[in-house]
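One chain of protein is taken out of this complex; the other chains stay put.
This part shows chain A:
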Amino acid sequence: MNTQLETKSQTNKAIKSVSKRNKTIKNILTYAAFVGPALLFFIVIQIIPFFMGVYYSFTSWNGVSSTAEWVGLANYIKIFKNDPGFVNSFLFTTKFMFAAVIISNFIGFGLALLLNAALKSRNLLRTVFFIPNVIGGLLLGFIWQFIFVKGFASIGKMTDLAFFKLPWLGDENTAFWGIVIVFAWQISGYMMVIYIAALQGVDQNLLEAAKIDGASNWTLLTKIIIPLILPAFTICIFLTISMAFKIFDINISLTNGGPFNSTQSVAINIYQEAFQYNRYGLGTAKSILFFIVVAIFTTVQVLATKKREVEA
């Protein structure tokens, strides 16, 4: 076997020295054949449109005419000075993001702690809490539209609780919380899965030792468990930030931005600007601003995670 290998590698060497050039060309071609398709689709579908978007954001392109007139910063100035709709959608989205991130992480972490106990129904419960996450946001929004409009009304009749008698989707304030509830219902199970994985990595001996030293459950949680699984918090918080900030599907099927555009997310605002009012130039300018904000969040996330990794 060994001698066979040796002779083979010797012949290989001989061939190499004879046609080293051919080999390099062949290597380049194989490299291109393996990496090329992925790169091609990626560039055509994401990168070229991205740079076109940057260009169009300085034009008055309407999507139909073949020429797009250069207008400089006019679109951006218009957005900041003269577009209360966009500013409102930005405020709504930011407010929504804060509420959604806090609530869905709170519930997700709570569920993870609960399922980390030696419950008999643990696997079943995990499945149940995760189910909403596999259904798309569009269908979820429609389901909850029914729950808020008809379901809550009938529960309100039965129980006489004021909570269920609110005009949920018909009022600006409650419509906001309605979207938060649906988002949390969808995402908490997802966060739970990440937190469970982190909790299972916590060294049990450490907890036992602390218990023997007389630490209360609360001390265990705040002084040992949470500091140990901080990386999971970073992941979950930034995942939810990014999902909440880009919210579209749930929003469009649950409230469609209403009442009176009070719950219109930035993503919906951009969509309508471009595809309903055909102001593509203005729409791309908004989408570039949207990109900048998302990029800042994501970069902070990567930096924060990196820093934690060094510490750990």
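Throughout what follows, contacts are C-beta pairs under 8 Å (C-beta built on N, C-alpha and C of every residue); 3 or more make two chains touch, one makes a residue touch a chain; residues count from 1.
Here is the rule we use: contacts and distances are computed from a predicted model.
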Chain left out of the displayed complex - its UniProt protein name, from "Protocatechuate 4,5-dioxygenase beta chain", "(2Fe-2S)-binding protein", "Urea transporter" or "Melibiose/raffinose/stachyose import permease protein MelC": "Melibiose/raffinose/stachyose import permease protein MelC"
Contacting the left-out chain in the complete assembly, out of A:77, A:139, A:161 or A:221: A:139
Chain A residues touching the omitted chain (full complex): 5, 8-9, 12, 30-31, 34-35, 37-39, 41-42, 44-50, 52-53, 56, 63, 111, 114-115, 117-121, 124-139, 142-144, 146-147, 150-151, 153-155, 157-158, 185, 190, 193-194, 196-197, 204, 208, 235, 239, 246, 248-249, 252-253, 266-267, 270-271, 274-275, 280, 283-284, 287-288, 290-291, 294-295, 298-299
